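One protein chain omitted, others in place.
For reference, chains read A, B and C in written order, and residue numbers begin at 1 within each chain.
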Amino acid sequence: MIRRAAFATASVLALGLSLVGARADSPPIRIGFIVDLSGEFADYGTEILNAAKLYLAQHGGAIAGRKIEIDAKDTGGPNPEVAKRLAQELIVNDKVDLLAGFTLTPEALAVAPLATEAKKPMVIMNAATSIVTEKSPYIVRFSFTLGEIASVLAKWAAENGIKKVYTLVSDYGPGVNAEGAFKKYFTLAGGTIAGSDRSPLKGPEFAPFMQRVKDAKPDALFVFVPSGDQGVAVTKAYQDSGLAGAGIKMIATGDITDEAVIDQLGDAAVGLVTAFHYSDTHPSEANKEYVKAFQAAYGSKLRPDFMSVGGYDGMHGIYDALVRLNGNADPDQALEILRREKFESPRGPFWVDPDTRDAVNTVYIRKVERQGGRLVNTEFKAYPDTKDPDKTK
Amino acid sequence: MTAPTPALATSGLSKSFGALGVARSIDFALPAGARHALIGPNGAGKTSFINLLTGALAPDAGRISLSGTDITEMPTHRRVKLGLVRTFQITSLFPDFTPLESLTMTICEREGVAGRMLRGFRRLSHLADEAHALLAGIGLADSAHAITRTLPYGRQRLLEIGVALAARPRVLLLDEPAAGVPEKESGALLEAIAALPDDIAVMFIEHDMDLVFRFARSITVLVAGQVLCEGTPAQIAEDARVREVYLGAHFDG
Amino acid sequence: MESIAPGAGFERRSRLRAGEVLLWLAIAAAPLYVPGHLVLASQILITALFALSLDLLLGYGGMISLGHAAYFGTGAYTAGLLAQHGWSEPISGLVAAMLVAAALGFAASFVIVRLSGVALLMVTLGLGLLLFELANALADITGGSDGLQGVEIAPLLGLFGFDMVGRTGFVYAYLVALGAFALVRRIVHSPFGLSLQGYRENPARMAQIGAPMAARLRLVNTISAGLAGLAGGLLAQTTQFVGLDALGFERSAEVVIILILGGGGRLYGGLVGALVFMIGRDVLSEANPEYWYFWLGLILVLVVLFMPQGILGGGAALLVRLRGRAALGEAAR
Partner (left out) sequence: MAVELLTLLFNGLAYGVLLFLMAIGLSVTMGMMNFVNLAHGAFAMLGGYLGISLTTRAGVPFLAALPLVFVAVGAVGAGIEVTLYRRFYRSPQLTHVLFTIGLTFMAVAGATYVWGSQIAAMRVPDWLIGQTMFLGLQVGSYRLFLLLVGGAIALALVFGLERTRFGAMVRATVDNRRMAQSLGIDVGRVFSLTFALGSGLAGLGGALAVNFLGGIQPAFPLGYLLVYFLIVVTVGGLGSTLGALAAALLLGLADAAAKFYAPVIASFAIYLVMVVLLMWRPHGILGRR
């Protein structure tokens, strides 16, 4: 309830600000958002969109007299053909200047050729599979890649006395991506892989896998599952199978301890080590302000997570480009600015690699702690300027 | 001169479900042109016998022959092609079809054109005409274009026979053709049964003894899966065993 | 006493009606009145074609399938993989999509004709899910959950490139859908089609009128699979992308919903259902992205409450009421 009311307030605020700045005769700048607002991934898309709107509301919503409009479309996905159709309609009918959003990899991949054909910058705010940026020269990614995160975690594990790791990932593209990167960089750093399993995406039962892990007696279990119920389920299965007692640590990408769900994990998660690029307790002024503004707009119960920061930073990049072009949304010029973005994000220092147009993050190793009645990811080691290690172009 | 080949015959036909024998070594012959009634108390195995004949049930032992051709192993639809056709005790029609459609479909099967896919009915209008003539013959002409499920029950029973006739049977098995038909609707039905062509051998199951004695020229009494006796209506009416079975059956309820 | 000529029912039924011609003309004119929504229009046509393939099986043959996306997806991946490996000519790619899906349908038909009712529902569902998992496992070939990329399609007939507005895609989908509807129209109005409907009405009786149904059911399952593959191939070629969702349970369920919504066994039920469902979803999700499910659900519920035979069935019943009881026999068909 609170959330909806706050959202309405924020929208009104944004509208009001934009009206102040806008001149009646200048056409608006339109940004077409393609996100999931319904279905299984509704939560992801909602966070991204909310954060992007927050950025606009904070920064005035108009540039050089041109109002900035967000035209958000829901794919209810994963639904690549709908995503592509919506992108086409946004480009052809609504004459948007940029495309943004993109919760899920297949949807981004389906739209990529359109961005090339129509010469529209396409700002990726989540879709975290490595290959995405290679599919169109107009794609710029403001989120992260799983390879980036998993390779850092592998390095950290090898540096910290973990010699033998068992990997467990969800059996789909991102899982395979994370597994590949982790295995590669853990072995390179001198570790050994005790075993690797892929769990069906549609099946909540992890106990048999935990039993296999226990039998293999590794030092640690590396996990990637998508953020949400699976993350909670796998953590509980880890706890209920007595792996900790058997001396097997669990390490994971930060998807599992995503701030949107971390409190649902309960004490099972305390002590869990994850690698990720964003924590809502990242100790910086920028982040504190961000969290405050986010909760002011959408309710104090809602915690901004990596989805939201992708949307926020993506909008930051777009806004910055538009300001520098003085409200002129020429696609190629905007692209040139976007691919060179570098700023202090709530997540920490963030920049885009001009060659790959991919996000470059500081990846943090964090530990789950209880802090004032809630669970948080406390960062304790940083790996600055991390790129997706397998990305060459 | 040998005896003429019966239209339908079984020898040693047996079938049981576990301990329950529904057919116990039945030897039976239906001469061409017969009007034969199959009677017996409830549970005697009359309907099972028909199911064995049509191939809906596979016998445990014994043979079935149709005009001298062994059909024991033959699937149902091929028996129909050879002229062995039945009707059902519980009306089994095509509820959303018109009678004309039901009959035309059956005639198409008979003529071997029912598998035609890319040509419509334009060149087959003679088959629809035949269906219509058949409907007229059994007094259903005015219902030809009605939806079957909207027809009164008596008309549906008539259609049941009409569909069977459209397959142009040589042997027609009628399973309680008049069951449940109210008296005021039964006239047309009885007329249609009486008017069945002479070259069709007809066997029917019936409980209504008036009907049995009105139409049958010969009768088989089936009890507990076995043939109790066979004979003309007069002989059966006199038979002490039959009386006992029927009385007993009544008392058993 | 009898006003209709003997045998008239059949020829009249299969005669082309003015309404049908108008419908197809109206669709053909879509570029004139919705020039900005041609991609949606072609996706509706593709879905209508997919629903038509199911109609043949479910609406006419009475055989439920909750795994029909298996054929759709097979067609999509066939067309997509061909294009990805350099065979970019669309028409031959589409034919291949149809044939491969039909072959799968033929193979599956040996299992399917042995079953009916809930068992059939669940086995088709199971086979569909198995194929989905297989495509996910063969990520090296299919691209797995990321989807199949690099699907590049050459211009249609070497002349008309697939443009962004979707004009070529629309014309292409229109012509294929029109051809498929004409074919299915033929089939359902043929003696074969009549016996198929006879099976729907009363499967047990068919053998007793001498019909060898097993062979025909295999055939119709094969044709239905081929048409579904055609639809899948069209989607792959016009979207130039194939996602795992092409094989998904959601797609199988959705096409069943679309067909029942429009009304099964009426040829155009799938088209009407696809129009209502997809335009409804587009409009509702635009107007109310978070809660459009509610309104779509409400539409389904209301259709069931007030038009239990689907939209076309409801329309037919309304016509009957307007024309009076005399026309009952005809219009309810």
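Just so we're on the same page, a contact is a pair of C-beta atoms (placed from the backbone, for glycine too) under 8 Å apart; a residue touches a chain by one contact, two chains touch by 3 or more.
Treat the numbers as computed from the prediction; the structure is a model and nothing was measured.
J.: By the document's own contact criterion, which visible chains does the hidden chain reach in the full complex?
T.: If we consider the entire complex, the absent chain touches A, C.
J.: Using the definition of touch stated at the top, determine which of A:Ala42, A:Ile139 or A:Ile251 touches the missing chain.
T.: Reading the full complex, the residue touching the unseen chain is A:Ala42.
J.: In the full complex, which of C:Ala30, C:Leu49, C:Ala101 or C:Val123 touches the chain missing from this view?
T.: In the complete complex, the chain left out is touched by residue C:Val123.
J.: Among A:Glu89, A:Asp171 or A:Asp255, choose the residue that contacts the chain missing from this document, as touch is defined above.
T.: Considering all chains, including the one not shown, the answer is A:Asp171.
J.: What chain A residues would touch the chain not displayed?
T.: Contacting residues on chain A, toward the hidden partner: 3, 38-40, 42-43, 46, 171, 197-205, 207-209, 211-212, 215, 228-237, 239-242, 245, 260-261, 264-268.
J.: Quickly run down the residues of chain C that touch the omitted chain.
T.: Considering the whole complex, chain C reaches the absent chain at 58, 64, 111, 114-119, 121-123, 125-127, 129-130, 133-134, 136-137, 249-250, 253, 256-257, 260-261, 264, 290-301, 303-305, 308.
Here is the rule we use: only the chains that are shown with their structure count from here on.
J.: Using only alpha carbons, which chain's centroid is the nearest to the whole structure's centroid?
T.: Of all chains shown, the one whose C-alpha centre lies nearest the global C-alpha mean is C.
J.: Just give me the whole-number Å value for how far the CA centre of chain A lies from that of chain B.
T.: Computed value for the inter-centroid distance: 73 Å.
J.: Using Cα averages as centroids, what's the distance between chain A and chain C in whole Å?
T.: A distance of 38 Å separates the two centres.
J.: If a residue has to touch 2 or more other chains to count, which residues of chain C qualify?
T.: In chain C, nothing touches at least two other chains.
J.: Quick check on chain A: which residues sit in contact with 2+ other chains?
T.: There are none in chain A.
J.: Looking at the complex, which residues from chain A come into contact with chain C?
T.: Residue positions touching the partner: 37-38, 42, 46, 72-74, 76-81, 84-85, 88-89, 91-93, 105-106, 109-110, 112-114, 117-118, 129, 131, 135, 171-174, 176, 200-201.
J.: How about chain C: which of its residues touch chain A in the complex?
T.: 36-37, 39-40, 43, 133, 136-137, 139, 144-147, 149, 164-166, 235, 239-241, 243-245, 281, 285-286, 289-293
J.: Which stretch or stretches of chain B touch chain C in the complex?
T.: The contact residues of chain B facing chain C are 54-56, 75-78, 80-81, 85-86, 88, 92-98, 100-102, 104-106, 108-110, 113-122, 124-129, 131-133, 141-142, 144-147, 150, 163, 166-167.
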